[in-house]
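Take a look at this one; I'll ask things after.
Every protein chain except one is present and positioned as in the full complex.
After this line comes chain A, so read on.
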């Protein structure tokens, strides 16, 4: 099912747009057709599924603003079709277009676009006024929308009396009051301070959980795109170069451009534990004895192992020195030696949330699924590795040549196991 579909959409501004489209279809570049017009959007095809946040990400001049304006007919495509429900926005009449805008698709603007002489309530009620909803009803629904964005009590204020973040909340409430399935957000948070911006992002995600709108969000901020987007379309020079989830774009960039772009992203806020975890090496079933556990640790050259039950549910961790001490005193069950102090993380935890658990213990951080089963572990090396972009060269600082450098940038991949080896030797063989 699709909420909105764009097929082979072109937009060329200028004197001879159709000729430009023909040449672009024949493989001409944006520069080749510059004499015929400005090709803002070139051969763009994508689908948006109901209830998803679809982010279009691109720098200025990439055509993203033109693209979003074609999705509600503010700009008519030169070629191609935009299917919204049963309508093709490229073909509808002006009256039909107005009807679609009233019922199907609303918009939030970068600079809020509020009416300065109208109260906050009347601004939020504006779309309903346009649709011909009677006064009492539209004021009630507008007040409800203002409540959703946390602006209760500000109904009678004027927009100029509000801060930027609050004004954009009015813009959001206005779009929500229209109660359309599709919500277009054109750089909606770009004009806000960073702190207010992330606050608004959280609020949008929160609202989206209950409302389940289809949101098409335009931004030039990749971190924002990755944070909000269920899927992201990367735009460059009028074309969509890649569509995918933030993890796909981060880990499998379609081309050099996307790769250099994502190099700066705070990967710890995009990648999840599930995407970087590795297969746990030392895992013992609780039913197995202490000796089995010890042998397994020795085989894997580690000093501790995770203990799981029959369903692979994580029970805790067991250490070699505990086992060796206990078996000297007599037979003992593995469960009694298991410590439950490990802090496991879920598969969808962001890497940023993993630093604290990783710092608490020298062991790899265990990753569990929704049912508490151990599905993988994240050693510290993996965590550090995942933060480095795939394309970037890893700089290696040799401590010998630069003794003043107390923090080598790169660590050897075997550091963890080396430490574990050390511990194994000091503990000695229990038998």
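The definition used in the following text is that a contact is a pair of C-beta atoms (placed from the backbone, for glycine too) under 8 Å apart; a residue touches a chain by one contact, two chains touch by 3 or more; residues count from 1.
As a working rule, contacts and distances are computed from a predicted model.
K.L.:
Consult the UniProt record of the chain that does not appear here and report its protein name from "Histidine kinase-, DNA gyrase B-, and HSP90-like ATPase", "Menaquinol:cytochrome c reductase iron-sulfur subunit", "Two-component system response regulator" or "ABC transporter permease subunit".
P.N.:
Listed in its UniProt record, the absent chain's protein name reads "ABC transporter permease subunit".
K.L.:
Considering the whole complex, which of A:99, A:144 or A:353 touches the chain not shown?
P.N.:
Within the whole complex, the residue contacting the unshown chain is A:99.
K.L.:
I'm checking contacts with the chain that's been left out. Which of A:116, A:194 or A:330 qualifies?
P.N.:
Considering all chains, including the one not shown, the answer is A:116.
K.L.:
Please identify which residue in A:2, A:18, A:45 or A:161 touches the non-displayed chain.
P.N.:
The missing chain is touched by A:161.
K.L.:
Considering the whole complex rather than only what is displayed, give the residues of chain A touching the chain that is not shown.
P.N.:
Touch with the absent chain occurs at residues 69, 72, 74, 97-102, 105-107, 109-111, 113-117, 126-127, 130-131, 158-161, 174, 178, 184.
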